[in-house]
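Excluded from the complex is one protein chain; the other protein chains are retained at their positions.
Let's look at subunit A:
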Amino acid sequence: MASTETSVDKTGPVDEAEKQAREAGRTGRDHHDLAGLEAGLDALETVQSSRTPLRETLVRKVLPPVVAVALVLVVWQALVSFKVVDDPSKLPSPGAVWGEVTDAWLQGTLLDYIWTSVSRGLLGFLMALAIGTPLGLIVARVRFVRAAIGPILSGLQSLPSVAWVPPAVIWLGLDNKMMYAVILLGAVPSIANGLVSGVDQVPPLFLRAGRTLGATGLRGTWHIVMPAALPGYLAGLKQGWAFSWRSLMAAEIIASSPDLGVGLGQLLENGRNTSSMSMVFLAIILILIVGIAIDLLIFSPLERSVLRSRGLLVKS
């Protein structure tokens, strides 16, 4: 580091003006002077962070996806109107799908479909959270456990959870227990792995600083490791939700039974059985919307607020 202080060659003849300035600096350097200098430095170097105004958010964040969806609808309608695909059993018109929506709404079943699946998905996710969090923490912190089950845990992530449906049906039968088992097998590895990578990425400096402050053992885990690992953990939760939802849909499509009530997966399967393409489309669109909505309403705001509070959110 070549700062001026270390360089001793700078002690040559000093011109008169500088000498005077130096004297003035010395005499005027009382308590208030230092405080004033410091206040000036602080003011100059402080970063002002503000939130983007609502209007800008609307234009930059909301408008583009709305345009994209509108474009898809236009193309879809055009395909049907100009008879590019002239077979309603292959491609129903947007109007026909909308007809399904209003029918289901008027019969009062639309919200039932959604609620059946969403309640299952969220309950399953909460269970996965309760199991995946301590599991991830143990894998991250206990070396033996990590060596023993770490690779299996990350391997499980790449196993499509639909593979668990047949054994789950055989073990647990066609009921809700089997649904939850499939969700857990899909989501627990994601959540645990997210926490493990979150803990791995905690800067060693924080751990050292924590130790000098006296945060060791469980106190260190609670006060330093967990909050420091929070961004990675949240990313794991987000992925865990996606896996929960996917696993659940796979389970509902494959294992439909009258006792289980009609969720979105069963709705899709019913559409296939009755050759109603508009019902199939309705089910697919609802599955997509729910998946996006949960992410947008719960996980994204959570992640953004954590990142923003730490100054890690880069405005684009």
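The criterion applied here is as follows: a residue touches a chain if its C-beta (ideal position, glycine included) is under 8 Å from a C-beta of that chain, and two chains touch if they have at least 3 such contacts; residues count from 1.
Note that in this section contacts and distances are computed from a predicted model.
Of the names listed as "Stage 0 sporulation protein A homolog", "3-methyl-2-oxobutanoate dehydrogenase (2-methylpropanoyl-transferring)", "NADH ubiquinone oxidoreductase 20 kDa subunit" or "Aliphatic sulfonates import ATP-binding protein SsuB", the one that matches the UniProt record for the absent chain is "Aliphatic sulfonates import ATP-binding protein SsuB". The chain that is not drawn here is touched, among residues A:53, A:108, A:214 or A:258, by A:214. For the chain missing from the display, the contacting residue among A:135, A:183, A:199 or A:230 is A:230, taking the whole complex into account.
Annotation for subunit A: contacts to the undisplayed chain at residues 1, 3-6, 8, 11, 22, 25-26, 29, 34-35, 37-39, 41-42, 44-47, 49, 205-206, 208-209, 211-215, 219, 223-224, 227-228, 230, 306, 309-312.
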